[in-house]
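The complex appears here without one of its protein chains, the remainder shown in place.
Letters A, B and C mark the chains as written, and numbering starts fresh at 1 in each.
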Amino acid sequence: MSIVLGPHQYGKAENRIVRIYRDSPRHEIHDVNVSTALRGSFDAAHLVGDQSDVLPTDTQKQTAYSYAKEKGLESIEDYGLVLARHFVDDVEPVSGARIEIEEYAWERVLVDGSEHDFTFLRKGQETRTAAITIEGKGSAQKAWVIGGFKDLVILKTTGSEFHDFLEDEYTLLQPTSDRIMATSLVAQWRFFSPDGSFGDIDWEGTYAGIKQIMVSTFATVHSLALQQTLYEMGKAVLEAYPFLAEIRMSAPNKHHFLYDLSPFGVSNDNEVFNADDRPYGLIQASVLRDDAPDAGPAWTIAGGFA
Amino acid sequence: MSIVLGPHQYGKAENRIVRIYRDSPRHEIHDVNVSTALRGSFDAAHLVGDQSDVLPTDTQKQTAYSYAKEKGLESIEDYGLVLARHFVDDVEPVSGARIEIEEYAWERVLVDGSEHDFTFLRKGQETRTAAITIEGKGSAQKAWVIGGFKDLVILKTTGSEFHDFLEDEYTLLQPTSDRIMATSLVAQWRFFSPDGSFGDIDWEGTYAGIKQIMVSTFATVHSLALQQTLYEMGKAVLEAYPFLAEIRMSAPNKHHFLYDLSPFGVSNDNEVFNADDRPYGLIQASVLRDDAPDAGPAWTIAGGFA
Amino acid sequence: MSIVLGPHQYGKAENRIVRIYRDSPRHEIHDVNVSTALRGSFDAAHLVGDQSDVLPTDTQKQTAYSYAKEKGLESIEDYGLVLARHFVDDVEPVSGARIEIEEYAWERVLVDGSEHDFTFLRKGQETRTAAITIEGKGSAQKAWVIGGFKDLVILKTTGSEFHDFLEDEYTLLQPTSDRIMATSLVAQWRFFSPDGSFGDIDWEGTYAGIKQIMVSTFATVHSLALQQTLYEMGKAVLEAYPFLAEIRMSAPNKHHFLYDLSPFGVSNDNEVFNADDRPYGLIQASVLRDDAPDAGPAWTIAGGFA
Partner (left out) sequence: MSIVLGPHQYGKAENRIVRIYRDSPRHEIHDVNVSTALRGSFDAAHLVGDQSDVLPTDTQKQTAYSYAKEKGLESIEDYGLVLARHFVDDVEPVSGARIEIEEYAWERVLVDGSEHDFTFLRKGQETRTAAITIEGKGSAQKAWVIGGFKDLVILKTTGSEFHDFLEDEYTLLQPTSDRIMATSLVAQWRFFSPDGSFGDIDWEGTYAGIKQIMVSTFATVHSLALQQTLYEMGKAVLEAYPFLAEIRMSAPNKHHFLYDLSPFGVSNDNEVFNADDRPYGLIQASVLRDDAPDAGPAWTIAGGFA
């Protein structure tokens, strides 16, 4: 028996890069949070403190900022692919790279009813996400791209039921045929590229389309359970986009409890609720094509680490 | 010399009330966080633990929820006034009440281009606020109403300079004639009501108008300092609304530092920035009418406590 | 009627300064978060964007870091006094300064039972605070010093009652003679210095003493209300330290609700609780000497701004 080094990676997390395009009077803004992680045989750094194969995390940072200008930063999926490929292709000891990106949306301020050229308000609640993984050198290289969002806070005031569930001796919950259903949705979808280049995907249009489909489906499906709503949302997305292999959703059931006003002689016909903090239900589900290619390391967050 | 009880108050903080109006198929939602605080002679509770003058914080909570139905919850300023007056008018030992409210905005989901009747997305970033103070009983009763918002995140990519500042031996800052200016604005405005009733104010229209004026002014004023921009924003608001006595603004200068790409031979003409976290400049300014009535306890947050 | 500039101030918030003393093998660490704010006649900056009287917030930052070495950073009250006096004494347009400081405590790691010379763990939960205000130049200069802590999380599992309270038609709360009492205490005490120099106060010993008195009193007072416990804590502190003019406390009543296990035939004699998040009671009280000197601007947080 002996003790050995297991999986490991290292990088620079949360580079807060803001990229302005100002080639015309109408500026564009891309506001992102980029985390890099490199994988490879960095055993010497761990075992004897030898850094000769270790590209500093500071260098990873410098590269991320410089690439925002050199290579551009428009779609985060493209930027992430270029950055990840650079680390694997150009840094000899690096066998794999993972780039995780969050993007914060801005919308133009309206002045006298017209969009302003260079002033913006932070938009909405949700954060767009991407996770790009590259493994292998040369012709053996493979790429995986995941898009997504988090913190999409959505609520319906009716059109949601929950009843006829399994009961045991600890079951106190009463069935309901009309409740508020609310969540702060995390969704991640895995792109499929037959030739591995991801060269022809309309990243921006796809993002907008997926979000609209998910939001519309949440609204229009009469829900018998959050599980059912999630499945229908995922199914509708996969049906619309054949280049998506799967979608994963994590949905806290943000409980809104009907407040009991009967002690005060006040009726409450689903009008006054307490928005509770904790605990909350947590529903997690994935929907996939049955011929989806293998996910490989696509979902491995930070090399298997929480 | 003796040791005595000083100012004190107590209440129930952060009641997360969600009020749905569902009288028609097109539901409305008001999503608020209500904090109550009562003032009066509660000396016995402190000195000898005698609660006979203390209306429990739980009762304050029950009242806040029940009033959302009994009295309605549309404009938070109206709701706060009604709730505060109840505590002062109807609970004998209470001589003053302060209600602080946050409101979270929602917007309707679009389905096939039409607004959905009962499904909503959390909207924007800013939180609307109100603080209502009532003091005194009967004809001696006075009221103060403050409206506002917080976390309005706004940024302009140009149109901001900073130079010709005071220098001393610790001054390293370089002047600039073109920088990003960004803040997460807190603004609070104090309403003035000649008869103290606040009966004829269009709370919703005023809120929308103030926000639009502030955002437009931020966009269109060519800024020589954040101080100047804030003053112009406040002045424009007071000019538009004669029933506002003053406005206070607190604006973190969210620094976006131009990233130095010159070591890599890459130009950076205000294109790539690092969005820094801490430290940040913090600019605070108020604008008022020179004949504004006295603010009294309007601004006293939680009875003088942080 | 005209519109005018009201109270204003500006500074650099949240400078995260870490000061190491390494004059002997046994290092010392002071880990602080310093916010500066300057007051004076900065009207030109607001009205016409003229910065000639404005010492940049960047300069304030540089000074705060340099003074940590030049003047030393041991007791935060001393450091704050020196820094505040510098801004008022040495920068002509500045008439007042406020320095707010948080200090994070560290404790030495134990290795083989002995304290290590230069390795530390973050200690405890509470953050020590100070707020120093200087106003006026030369012989007219006055100083105010507030010490304190926040986030002192304390709980007792018994020895707390609540009953015989005022009831109205919204009162549902049941009286109790045995409950958990828990809070996350904020306390701030105002020092009094007859000659205004604060020259002979043992800042470190006083802090440790106040904390011990407050914690002991919380433990040993049989509580009929959180108000009573707070008053006794404040009174004991003022009795022990004659150079304290007053103490202010803000105490969320962190509710621990007894969980109803009776549906499962399980007894629960104050053994299983739900630690609730929101809403929470919020009790705020001050205790002072009846001959306490005027507080002046000591408590004015950020110039009257929230």
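Following the convention adopted for this analysis, a contact is a pair of C-beta atoms (placed from the backbone, for glycine too) under 8 Å apart; a residue touches a chain by one contact, two chains touch by 3 or more.
Just so it is clear, the structure is predicted and the values come from calculations on it, not from any experiment.
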{"item": "Chains shown that the absent chain touches, full complex", "value": "A, B, C"}
{"item": "Among A:81, A:101 or A:238, the residue in touch with the chain that has been omitted", "value": "A:238"}
{"item": "Selected from A:14, A:202 or A:269 as touching the chain missing from the view", "value": "A:14"}
{"item": "Contact residue for the chain not shown (choose from A:35, A:125 or A:216)", "value": "A:35"}
{"item": "Touching residues on chain C - with respect to the absent chain", "value": "15-22, 27, 29, 31, 62, 65-66, 68-70, 106, 109-112, 116, 118-125, 152-159, 180, 212, 215-216, 218-220, 256, 259, 261, 263-264, 266-277"}
{"item": "Missing-chain contacts mapped onto chain B", "value": "169-170, 172, 263-264, 277-278"}
{"item": "Residues of chain A (touch criterion as defined above) contacting the omitted chain", "value": "1-16, 35, 37, 42, 45-59, 61-63, 66, 90-91, 93, 162-168, 170-173, 186, 188, 223-225, 227-228, 230-231, 235, 238-239, 246, 248, 250, 252-253, 278-291, 299, 301-306"}
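Definition applied: only the chains that are shown with their structure count from here on.
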{"item": "Chain whose average C-alpha position is farthest from chain B's own", "value": "A"}
{"item": "Innermost chain by mean C-alpha position", "value": "B"}
{"item": "Top-ranked pair of chains - ranking by C-beta pairs in contact", "value": "B-C"}
{"item": "Same-site or different-site touching of chain B by its copy chain C, using the half cut", "value": "same"}
{"item": "Between chain C and chain A, distance of the C-alpha-averaged centres to the nearest whole Å", "value": "39"}
{"item": "Gap in Å, rounded to a whole number, between the CA centres of chain B and chain A", "value": "31"}
{"item": "Euclidean distance of C-alpha centroids - chain B vs chain C, Å", "value": "23"}
{"item": "Chain A residues counted as touching two or more neighbouring chains", "value": "263-264, 277"}
